[in-house]
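Take a look at this one; I'll ask things after.
Shown here: the complex without one of its protein chains, the others still in place.
On to chain A.
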Amino acid sequence: MSRYVIEVANLTKIYRRQVKEAGLIESVKSIFKPLYEEVEALRGVSFNVGEGEIVGYIGPNGAGKTTTLKILAGVLFPTEGEVRVLDEIPYKRSKKFLSKVSFIMASRGFLEEVAWDLPVLDGFYFIKEIYNLSYSEYKNRVDKLSEMMKIEDILKSPVRNLSHGQRKKAEIVANLLWEPKLILLDEPTLGLDIFSQNELHNFLKEYVKDYKATVILTSHNMKDIEKCASRVIMIDKGRKLYDGDIEGLKKKIFGRKFIKICFDEVFDESLEKKFLSIEGVSVISKEENCLTISAEESISKDVAKEILNKYNISDIEIMDPTLEEVVYRFYSEGKEND
């Protein structure tokens, strides 16, 4: 038995898709001579994930995140490379494997498919039968997870009458009723308000702690990753670019601190120029009487001391950049280098 829940080695996925120029003549031509292009969604991606880890799997649109999840869930066949999940080959879709994995998709939901006009509980009951749960197991899990996710009051409402957020939460509960060992979550907070996002973050951490589950989480919302994940894997154009903890990423990619300085009065441009003349310092943003600069981590303390000594300031704050800022910078620098 492997010590990893997920083992991925040199994973490659190539799609073939039809292409054609715009226009009626081109459409007619494509009937007789269709043209195809190959799209490399994943190119030699490798990583391992251990039990109980929550891994943030991030990248821009079209990076290959959802394709990876679909391969891990057994939906897609890899073109090349090896994948083992819970000691099984996912695309063989053995009952044993499928009974231990949950794939929660961004835009499609099981409850919407089977219970759109029916109460949420009817959808949950269908899950009970699919995974052959005893009634007491089913009842206990529905009670516990509904309480954790705070959806007790919507269980008897038809799915179509629920708000997007309520539906999403019910969907997540439905997909955890069989206590999966691996949860693949694709954009879980898409369209959720900040309260629901927070509830989901807390729920996820609590669930993993209680059930020792492993989670792979893709999201464009970096708060999801910062609040839930202990490790992050970054991909772009089908290639893995980073695999490690979030702090390491911030140091490796950014290596800077933000210093927000608020002055007693509105500052003039000469002051801004003075800061810019310090090596390793750049101005990030300006407000009426506050200035945010970024300084290389090695000199940030000295810069802060100098500011305190030289200027009349009302407040000063040294901050780490957010993951969102790090990721944005990382990918935009990558684009410039292309």
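One rule holds in what follows: contacts are C-beta pairs under 8 Å (C-beta built on N, C-alpha and C of every residue); 3 or more make two chains touch, one makes a residue touch a chain; residues count from 1.
We take it that contacts and distances are computed from a predicted model.
> Considering only the chain that is not displayed, what protein name does its UniProt record carry among "TatD-related deoxyribonuclease", "ABC-2 type transport system permease protein", "Na+/H+ antiporter subunit G" or "NADH-quinone oxidoreductase subunit M"?
"ABC-2 type transport system permease protein"
> For the chain that's not shown, point to the residue among A:A9, A:V114 or A:I278 touching it.
A:V114
> Just one of A:E129, A:D153, A:E265 or A:E279 touches the chain that is missing; which is it?
A:E129
> Write down which of A:I54, A:L76, A:I261 or A:C290 is the residue touching the left-out chain.
Per the contact definition at the top, the residue touching the missing chain is A:L76.
> Which residue numbers on chain A touch the omitted chain?
15, 18, 66, 70, 73-77, 93, 95, 98-99, 101-103, 105-110, 113-118, 122-123, 125-126, 129-132, 186-187
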